[in-house]
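I'd like to ask you about the structure that follows.
The complex appears here minus one protein chain, its other protein chains still in place.
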């Protein structure tokens, strides 16, 4: 990728990321400290479990969903892990600075890393849209800009509009989708035969894509309830029901649309998750299962319908 | 699959499942409500973790174990997820109605979804036996009938014989095996060359099959202790030991039976789990590890021996 760069410059690109690593270490040296207050061990364990669930979604879920494109299996997984590891470091710093709005020492808690990992999702979704078009340094730039923009957006929202962490985070799907499309637009090139072939999916790879989808599917209730202090039960319930219904709907519609009744795996990779996204913002407010189920049904119909009419199904990955 | 249907009818099949989705929503609208009592957050977290473990077993474990057949890699995974999502919705309703034996509103708790997910296992086991013979609607019918039959059986047992939820659930392996064989029998067709080829396993797929096996292996102690209120420790211990011994036994016997000492992957997919099934019912009663180990040894010997003599090893998947 990035074949327009001369060899000498190509070689330099990763040097910039190494420099960034050193820069981060220096910033952490001057501006951060660990949380030394004694914490309830039970609460610590709880936060750690949720953090792990979210990390599984980011590393395994998005890693394998993006790997199902024909030519980018391996490198997309490596880039995904790379972006995750880098973004979490930056997001911890950024969220810390934005919260106190002053260059004091940022106190790092386990919940800071949880929040940073959730913010990293925006980068991983957008990365799916520019895969195979951007090189390592372009991806790094995109990651830093995107997570900064998302952080600033969340801060402004929290300050002037909604004070709710959960609601602000749930805008991540829309934000990441538009950001990714914008970046993909700026990288647009004429699509010729060789390019098209890049977006085809190998049959074998689809099992890996399914692996990623299932990890996202299983841990989505954790994601939707991660930032809720009290109403976690309802958030879990509603996410479960919305996911169940959107899965059944997506698979049925996909089978319905195929002349031999076969299920198109592209539709499934996206659409089974549509229910979880649809109830994201409101999941803790919904008081009965049928409403979550209706949202799941609508989300499944729209997202499978959208996938059927989209020429480039990979753009829809993750939202 | 189902190539005997005319194209027009084929197209209609998934419409029935969409109708079912809508019907479920209507039933949930009239007959269910969420549990609004305040619950101990620690207990909620515990139940949620066990529910996740069980979901991992069903979605990833059974999904990938069934995917190791040559021609059904992709669709078996999609069907598995489809059946899981559908069955959980129906089982929550059914278990609620059967418990109160009246058409009052069913109160949905997180433990209801846990129980429903565990009941869905019967469908996923049986689906392994009819894979590639049944179409989407036949699978849906099978799922609804099977989970209803299992629920009624459990209710009758609980009412007239054993009052223990755990024991009743552990009959699921035997129930699902016979039910699956029965359904497979009713779908029987003469096996010609093309059919036989469908049951062959690709080497590459076996790594996916192993992935499924390992997920089941790792979370089996969660499954065997999920419905126990107090004796969970012993259930975990005994399941661990039985699984460890049946694994060593199965791999040794498989290697022993092969002229070049190679390990047959079919045997392993089934037999490493045999120990967990063997101690299922009694796992909380066994008071010393050696007894669980003996059960694991016997289970490993029988199940590998059985797999060696079976012509269609896929039938033994899951029990």
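Just so it is clear, A and B label the chains in written order, and each chain counts residues from 1 on its own.
One rule holds in what follows: a residue touches a chain if its C-beta (ideal position, glycine included) is under 8 Å from a C-beta of that chain, and two chains touch if they have at least 3 such contacts.
The structure displayed is predicted, hence computed values, not measured ones.
Trainee: Of A:65, A:136 or A:184, which residue touches the hidden chain?
Mentor: Residue touching the chain left out of view: A:136.
Trainee: With the full complex in mind, choose from A:21, A:141 or A:285 the residue touching the hidden chain.
Mentor: Of all options in A:21, A:141 or A:285, contact with the hidden chain holds for A:21.
Trainee: Looking at B:268, B:283 or B:307, which residue reaches the missing chain?
Mentor: For the chain that is not drawn, the touching residue is B:268.
Trainee: Quick one: say which of A:32, A:148 or A:288 touches the chain that got left out.
Mentor: A:32
Trainee: In terms of residues, what is the contact footprint of the unshown chain on chain B?
Mentor: 42, 46, 49, 53, 203-204, 206-207, 210-211, 214-215, 217-219, 221-222, 232-234, 236-237, 240-241, 243-245, 247-249, 251-253, 255-256, 259-263, 265, 268, 272, 287-290, 293-294, 297
Trainee: Touching the missing chain, which residues of chain A?
Mentor: 2, 7, 10-11, 13-15, 17-18, 20-22, 24-26, 28-29, 32-35, 39, 41-42, 44-45, 48-49, 52, 55-56, 59-60, 63-64, 67, 73-75, 77-78, 81-82, 85-86, 88-89, 108, 110, 113, 135-136, 204, 208, 211
Operating definition for what follows: only the chains that are shown with their structure count from here on.
Trainee: With chain centres taken as the means of their Cα atoms, state the distance from chain A to chain B in Å.
Mentor: 31
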